[in-house]
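For this depiction, one protein chain was excluded, whereas all remaining protein chains were kept in their positions.
Entry: chain A
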Amino acid sequence: MKLTLKIWRQKNAEDKGAIVDYPIDGIEPDMSFLEMLDVLNEQLINKGEEPVAFDHDCREGICGMCSLFINGEAHGPDRGVTTCQLHMRMFKDGDTIFIEPFRAKAFPVIKDLVVDRSSFDRIQHAGGFISVNTSGNTIDANTIPINKHDADMAFDAATCIGCGACVATCKNSSAMLFVSAKVSQYALLPQGRIEATDRVLNMVHQMDAEGFGNCTNTGACEVECPKGISLENIARMNREYLSASLKG
């Protein structure tokens, strides 16, 4: 395959950045998108040019590290996949492909296609946990009966890998899907109910403080989420938040 890549290049956080064109040839349809970028970087290094910086780690769709906004969509045109699971067979010979970093005020660009998603970590630190005494008297979680439906929904919410595709694809850069998944995975389980009020208030407060936009329920986040996190989680978080606000 012969392609024209239009890649966002930015030397550092202070640099203004711009789209730069890179023609590339010899790309196999069975290559992953990140392998295609590896090929490009080898060529750039051989020419003595700066390779394109991009995030990646497990390359198995588990870690949530790879990002990239490809041809106007988070993780590219395929559904239910991260960028490392996206293959070049999704594109045609001769295509022009735009490759940009995830864009949001709360995800500042560090270099080229690498963004700082530590705002998600700070939201998690604000309440995405349960407090358990681990001194040796901890009750085995399996001894607490949990409704199968609730357990399944909690597990579904817990599959969120925090990649940030929801923020990147939302026209408002809203983080509601991510935060609601983290709130839901605890709110649905008895162990999480104890701190539920403080959790939702603190996590939403941190989300707002980070500068994410408001949810307008377009549903784009659910479509682009590589783990299929449902919008039901956002409705649940709204209920949890309203209830917690009334409790104070």
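A few comments on the model shown:
Everything that follows uses one rule, which is that a contact is a pair of C-beta atoms (placed from the backbone, for glycine too) under 8 Å apart; a residue touches a chain by one contact, two chains touch by 3 or more; residues count from 1.
Methods note: contacts and distances are computed from a predicted model.
The complex includes a chain that is not drawn, and of the options "NADH-quinone oxidoreductase subunit N", "Succinate dehydrogenase cytochrome b subunit", "ABC transporter permease" or "Amino acid-binding protein" the UniProt name matching it is "Succinate dehydrogenase cytochrome b subunit". Taking the complete complex into account, A:Glu100 is the one of A:Asp55, A:Glu100 or A:Asp156 that touches the chain left out.
Among the residues A:Asp38, A:Asp95, A:Glu195 or A:Glu232, only A:Glu232 touches the chain that is left out of the figure. For chain A, the residues in touch with the chain missing from this view are 6, 8, 19, 69, 71-73, 77, 98, 100, 103-106, 169, 171-174, 201-202, 204-205, 207-208, 211-220, 223-224, 231-232, 234-239, 241-242, 245, 248.
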